[in-house]
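Shown here: the complex without one of its protein chains, the others still in place.
Letters A, B and C mark the chains as written, and numbering starts fresh at 1 in each.
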Amino acid sequence: MDDREHLRDLLGRMLLIRRFEERCVELYSAARIRGFVHLYIGEEAVAVGVNAALGPDDAVVATYREHGHALAKGLTPESVMAEMFGKVTGCSRGRGGSMHLFDAERRFYGGNAVVGAGLPLAAGLALADKMRGEERITCCFFGDGAFAEGEFHETANLAALWGLPLLLVCENNLYAMGTSLSHEHAQTDLAMRAASYGMAAWAVDGMDVSAVETAARRAVSAIRAGDGPHFLEARTYRFRAHSMYDPDRYREKEEVEWWKTRDPIPALAARLQRMGSPADADTVELEEQVARQVDAAVRAAEEAPEEPVADLLRFVTTPPEVKA
Amino acid sequence: MDDREHLRDLLGRMLLIRRFEERCVELYSAARIRGFVHLYIGEEAVAVGVNAALGPDDAVVATYREHGHALAKGLTPESVMAEMFGKVTGCSRGRGGSMHLFDAERRFYGGNAVVGAGLPLAAGLALADKMRGEERITCCFFGDGAFAEGEFHETANLAALWGLPLLLVCENNLYAMGTSLSHEHAQTDLAMRAASYGMAAWAVDGMDVSAVETAARRAVSAIRAGDGPHFLEARTYRFRAHSMYDPDRYREKEEVEWWKTRDPIPALAARLQRMGSPADADTVELEEQVARQVDAAVRAAEEAPEEPVADLLRFVTTPPEVKA
Amino acid sequence: MTGRKPARSATKPARGQPEDGPEPVRTTYREAMREAMREAMRRDDRVFLMGEDVAAYGGCFGVSLGLVEEFGAERVRDTPLSESAFVGAGIGAAIAGMRPIVEIMTVNFSLLAMDQILNTAAAIQHMSGGQVRVPLVIRTTTGAGRQLGAQHSHSLETWFAHIPGLRVVAPATVDDARGMLAGALDCPDPVVVFEHTGLYGLQGTVGDAPDAADIDTARVRRRGSDVSLVTYGGCLPRTLAAADTLADEGISAEVLDLRTLRPLDFSAVAASVSRTHHAVVVEEAWRSGGLAAEVAARIMESSFYELDAPVARVCAAEVPIPYAHQLEQAAIPQAADVVAAARQAVD
Partner (left out) sequence: MTGRKPARSATKPARGQPEDGPEPVRTTYREAMREAMREAMRRDDRVFLMGEDVAAYGGCFGVSLGLVEEFGAERVRDTPLSESAFVGAGIGAAIAGMRPIVEIMTVNFSLLAMDQILNTAAAIQHMSGGQVRVPLVIRTTTGAGRQLGAQHSHSLETWFAHIPGLRVVAPATVDDARGMLAGALDCPDPVVVFEHTGLYGLQGTVGDAPDAADIDTARVRRRGSDVSLVTYGGCLPRTLAAADTLADEGISAEVLDLRTLRPLDFSAVAASVSRTHHAVVVEEAWRSGGLAAEVAARIMESSFYELDAPVARVCAAEVPIPYAHQLEQAAIPQAADVVAAARQAVD
């Protein structure tokens, strides 16, 4: 897990997310991408570290801030970028947009824009696996803000009660939009609170991809062994505003700057460097590779066709020829 | 608090609830009372003990199993019985029935038949008092089943976060309808879980009215002193079925019988006895007094008029002549 | 609760039994629904039932009584009081290939799960560009008439019928209680089944081994030529009773049972109205913004020039349903109200 190749791979994944989203910002300014867009920049170690511990058959449910989770789960930059453009080649055929990325084949079940609402869904995916004796697990990402929703409480209890194969990853980035953790919660030790539901729970440094991966592997193998749901609090931070609309008035510049010193990408690059040259070469190569991927994704998205308006009513219900 | 007069008073209050409800059972069989009726028999020490710690200005929010809370808060047996009959003299003019007893003057805010739904309401009553610097507090009763609802979680956090003057009394009678505590919750230590929200929480023997009163007084004075919400888990048991419809298939007879040996009413009567004669006389006298009260309530309810059908649409919205 | 009393139902099995077919079985709506679940679970091991008190208690209205004994606590699964979580869990399990039947005790409590129902179950197929389907069945009770007060007596079928992505059905006969659940389980999309609590004791007959009933079409429950009485669910018996009374007065009323509330089988409504030229829509929901408004508006759109009078609506009074018997009965549609509206329409 700590070998050079693996770490280099993780670095590449984090870089892809970072550069992909930076490009999204430009495209948003150019009005090629619309709607609400929530950037994951700064939090890449969480999605990448956790996904490194998941297998391809494991399911993921994420939030509206899910470009990172989607890419880490293996969705192609092409399909995600096309989705942001609203094109028919998008991973949701342009019907979802940034907040509703889907890929059923890769068991990526969204892309959910109602805070906390992915949790019950994830419990259901896990329940199906448990009832059929499948080995696979389900992982649900959600925020510190979502922890305050009733849906979190109900799902945590249900999952613990039924011993569901569910990994709950709380991305504690200290804010829910403009509301800071201590204005959201009386008791801010979220892992401790999760443990009170009767499940294993611990916190991890969400700015250290290896730490996240290690924690996630420990949880995942316990879940696969039948130990029931686990809760991981990843302590992280978003470097950008909540969404493209957010003027970010509620955070101190110093706080943001301090967290940027903990950026997981240069940290991992430096670690690779310490592990032996030619690490700079690694980074350069990865950057080039990622830039090519993102360029190609943008180009493909630009060129892709739109869903014709005549097809508006498709995918609301299943056509009669398809049976359950 | 332990003096004879006070205990005798508590005994009288518990007896009133017991005999009142026993009469309700008869009246239900005679189809004088309809709808859902949930008996509090066995749990009287909780409502009576907690209300003994509340002042007349404090607000109470209760459940659909609230005859006891209503009577303990000082609603007259007449107004409650008339309500069960659906008469216009009922405490809700016959519009509420057993599950929706109200008395705004006595600050009894229902009678809520959606499990858990009284909690946010109670938080709001407490919020108003806190914002205006009132000394009064709000007490909300709810069940072990309600603890699993999202509304509990959201309210507990909100109350703790805002330091609301709110007493949360969880009546843990080990069942939510036919579902036993261990089928409702992975972690069944409810007080411990409540504490995880960042509020003071403890459990008390709900079959001992003095123990309940003592615990409630401690909580109430802390709340009045500005220490924020407190959580009391009252460990209790309902002697009867969930409702008049319930065949009670899910509990062992032995379990029910064992709990009946812990009946709070004979226990208190025996204690009074030990404190000195003539305790039997007390009981006889209280029984007579309660019987008179219940008889009078039934008689008055029988004789009371019904709300005329022409008034059906009253009390939906406020008539224009009344301004906010 | 489940005893068999002599028949008093006015409804007949809608599909004729062939002479040499299986013996028709007398049963109740409650038992028919239970048998439908039993059969579904025997037939398909992806089917399971979950909800509050469906197992140890036997279902709050006794519908699932005995099922846990046959299928075990995994497949007849008591849930905590967590409507959002267990409805959402049903959605997730359906997506992952199971065929869950989720019971919400009453539609009043469905509000606690409304986010999952509208924002996830109904929307996810579209949001995912057709990749994700939710073959989930939600069963819930509806309706007033048992003095349960405002928080247990809503009729919110109309809200569900407003939601693209859902299918909504309201079996109103014993036969449909038996057949429509199977139809719902065959549907690849989320189906909400409304069971009016007043119908559980209804008696009727079903075939020995009934097939899945279609969940697409409305059905004429009584033929008539003067006025179309359009209704569904718990109002069907009252509407049939009204038709009896009207017949005594020489007014021939056709009674149309919508059966499926989304999508509406509107061609059946239009066909009936084109025969009778008068229509009364009957439902237990509050009048403003109820489903009756939709039916009335569509009749106007399709049959304006065939109508001899405006479409009338008989709905609940706009009041949270009160407890007192006389007030509750005054709040909800009665056969006499239907009679009066029909009389006025054909006048």
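Here is the rule we use: a residue touches a chain if its C-beta (ideal position, glycine included) is under 8 Å from a C-beta of that chain, and two chains touch if they have at least 3 such contacts.
Predicted model, so just to flag it, every value in this text is computed and none were measured.
Considering the entire complex, the omitted chain makes contact with A, B, C.
Within the whole complex, the absent chain has one touching residue among A:24, A:39, A:81 or A:99, and that is A:99. Among B:103, B:208 or B:233, the one in contact with the hidden chain is B:103. When the missing chain is restored to the complex, the residue among C:37, C:122, C:314 or C:339 that touches it is C:122.
Here one chain is not drawn; of A:19, A:65, A:130 or A:185, the residue touching it is A:185. One chain is missing from the display, and on chain C it is touched by residues 108-109, 111-112, 114-115, 118-119, 122-123, 126-127, 149-151, 154, 158-159, 161-165, 262-264, 285-286, 288-294, 296-298, 300-301, 304, 307, 309-313, 318-320, 322.
Contact between chain A and the absent chain runs through residues 34-36, 86-87, 92, 94-97, 99-100, 112-116, 145-146, 148-151, 176-180, 183-185, 245-247, 249-250, 306-307, 309, 312-313, 316. Those residues of chain B that touch the chain absent from the view are 59, 90-96, 100, 102-105, 109-112, 114, 117, 119-129, 131-132, 138, 150-151, 153-155, 157-158, 161, 314-318, 322-324.
Here, only the chains that are shown with their structure count from here on.
Comparing the CA-atom centres of all chains against that of chain B, the greatest distance is found for A. When every chain is reduced to the mean of its C-alpha atoms, the one closest to the centre of the whole protein set is C.
We define each chain's centre as the mean of its Cα atoms; on that basis chain A and chain B are separated by 46 Å. Look at where the CA atoms of chain A average out and do the same for chain C: the two points lie 41 Å apart.
Within chain C, contacts with two or more other chains are made by residues 80, 82-85.
The multi-chain contact residues of chain B, meaning those touching 2 or more other chains, are 148-151, 183-185.
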